[in-house]
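Report on the following structure.
Only a part of the assembly is drawn; its chains keep their places, and the rest are absent.
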């Protein structure tokens, strides 16, 4: 479900479960975590790109597989999030297609993200009766200003690639068939520099916010646990299954 | 002086003292505070818009009425500011016209603000020998970057709608006659989502900065109290009354 290729000192990790829109089941969380830990450990890898195959970057948690794991995942969601937060080398996202949920919030944990012109992103949390994750409620205001971040997190609306660039959520947008080449060019530019300087530069710029990221995730998880399975979350899920719009009026 | 209308789950609060450019006297502070507290208390209200009638959004404190209140206001300036800071539901500004002083700094306390193409904003504090308010000295750098915020707060210059959008002070600009419809469309998009998720999302994104907002307001108020009535503030007021440019040279 994960492909790994090296081009010089740049490693590309590709989410490769296109029939499931690269959604994450327990195995996928573990496989991506292991791939990142391997890239972290290998001295020859200086810069890492994450991308996806098919129409989606990733649509986040695979709801159809929740509870189907035969045994508990080794790393799971917390393991992947912590590995991303602590990842010591420059980490770039090449967002090739749809990103939903964690497919959008992962941006906050990367050093920089680039997006295909046709890709779109959505944080559907409020439409599902829950709240953001991966510290997006802290990182998105920091990246986009609180106004654009609030709009994305309150509205559950789709953002097209130009909106993502203009709001500061991604660094640049490229034609679909140029995305990987453009991101690779930038990765190679960085990888030509001193490896120890790259690691220490990231530590200086991203390290000081790690504590705040973890505290925000804890706060988000506490609210998520409170709202998950509650009446508005259930109404949203039932509406989805019954192919109708949710009606939260009677519950408020 | 305040109009209130509901459209589904969206409440619009309209500052309606157009002959006074919607400037705030003691009654206006109390009325807006009461309107916000009512919107906060009513479960059916999920999203709130503040706008104004006439040529101005609001020109801030009505200097012509300072000291004219027969009895002290119930909420006053501190009551309104605290109500805005703690307001738990998405709060949108539809800036229909001129905004001066609090008519500009209120933006920092809202979740997102939109502006009519012909509207303009000004923070005239330094021209009056005083300093910013409503935590603008913290919130504007956070929203606009410190360079644009410093320019706005040091220069006392007017910002047109495009400058406000480009600098990140407002989220978007619309033709004057489309402003209210555009803001209402966005408000309805948000209001269709889970009410509890909206409230908890705002708590996660805006809550963690409330302490910093209050601390900044305290610092701003302390400086304001020190400068208000001082020689440079008096020179500015006298120059205004005498319809001449202030001359601070002999006072420095």
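As written, the chain order gives the labels A and B, with residue 1 at the start of each chain.
Convention: contacts are C-beta pairs under 8 Å (C-beta built on N, C-alpha and C of every residue); 3 or more make two chains touch, one makes a residue touch a chain.
Values in this document were obtained by computation on a predicted structure and should not be read as measured data.
Because every chain is the same sequence, the assembly can be counted simply: 2 are drawn, and the full complex in the file has 3 copies.
Just so we're on the same page, only the chains that are shown with their structure count from here on.
Remark: rotation between subunit A and subunit B after Cα superposition is 120° (nearest 5).
Averaged C-alpha coordinates give centres for subunit A and subunit B that are 35 Å from one another. Across the interface of their complex, subunit A is touched by residues 9, 43-44, 46, 90, 111-113, 142-144, 168, 170-171, 186, 189-190, 192-198, 200-206, 208 of subunit B. Residue ranges of subunit A in contact with subunit B, taken from their complex: 125-132, 137-138, 140-141, 145-151, 153-157, 216, 219-220, 223, 226-227, 230, 232-233, 235-236, 245-246, 248-249, 251-252.
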